[in-house]
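The complex is shown incomplete by one protein chain, all other protein chains being positioned as in the whole.
The block that comes next holds chain A.
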Amino acid sequence: MKKQQEPGELSARGTGRARMLVAAILGALLLNPPLLEIFSVDPSARLFGWPLILFYINLTWILLIVMVFLPRLAVLFKPLGSAAQRLLGKRSD
């Protein structure tokens, strides 16, 4: 008998594992030369006050965290989505 997954509990099996692997490979590529060199050509370039290279690294960093956190977000927002759907459905009725 398979263990029932509790709400909010993430499992790294199946697609989750694949997503993590893709995130790791993508992260390694994005956070290493030569991609980084593209953003370090002009040290004076700024974005929202940050040097471009720093902005890019921090943004990629955040995106990687979001990729990991995304399934948990989906779990958290699923009830809200269902409630909204029910609400909209009732209204359309």
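Just so it is clear, a residue touches a chain if its C-beta (ideal position, glycine included) is under 8 Å from a C-beta of that chain, and two chains touch if they have at least 3 such contacts; residues count from 1.
Rule of thumb we're sticking to: contacts and distances are computed from a predicted model.
Enquirer: Pick from "ABC transporter", "2Fe-2S iron-sulfur cluster binding domain-containing protein", "histidine kinase" or "Polyketide-8 synthase acyl carrier protein" the UniProt protein name of the chain that isn't shown here.
Expert: Per the UniProt record, the undisplayed chain of the complex is "histidine kinase".
Enquirer: When the complex is taken as a whole, what residues of chain A touch the one chain not shown?
Expert: 1-3, 9-13, 16-17, 20-21, 23-24, 27-28, 31-34, 36-37, 40-41, 43-44, 46, 48-51, 53-54, 57-58, 61-62, 64-65, 68-69, 72
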